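Missing here is one protein chain; the remaining ones are kept as they sit in the complex.
Now for subunit A:
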Amino acid sequence: MTWLAILAASAVCFAIKLVGHLVPEHWLAEPRVARTAALVTVALLSALVGVQTLTDGRALVLDARLPALAVAGVALALRAPFVVVVAAAALTAGVLRALGMP
């Protein structure tokens, strides 16, 4: 039963991924569709930033991730390289947690 569920769920997840790739190109050439698709990606990634910074998946949570993201934002505003932005956020959260912040 577990194997069957694993295979069925994986097939569903793959089919969803494939459907996105099979959308006919002439639909996407329509400016309104292209614009909307670009905004959907911005919305999905922005929402992920929000959810990964301020929730535990079920409730809103304030912890070391928020100051870490603020540090990342400052680093981005200063045009720091990508690796520096990510490392600064990890370091901030790691240090704050070592100091006892949740």
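Assume a contact is a pair of C-beta atoms (placed from the backbone, for glycine too) under 8 Å apart; a residue touches a chain by one contact, two chains touch by 3 or more; residues count from 1.
Here, contacts and distances are computed from a predicted model.
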UniProt name of the unshown chain, from "Sporulation protein", "4Fe-4S binding protein", "Cytochrome bc1 complex cytochrome b subunit" or "Branched-chain amino acid ABC transporter permease"?
"Branched-chain amino acid ABC transporter permease"
Touch rule applied to subunit A and the missing chain gives residues 1-10, 12-14, 16-23, 25, 28, 31-32, 35-55, 57-60, 64-65, 68-69, 72-73, 76, 81-83, 85-95, 97
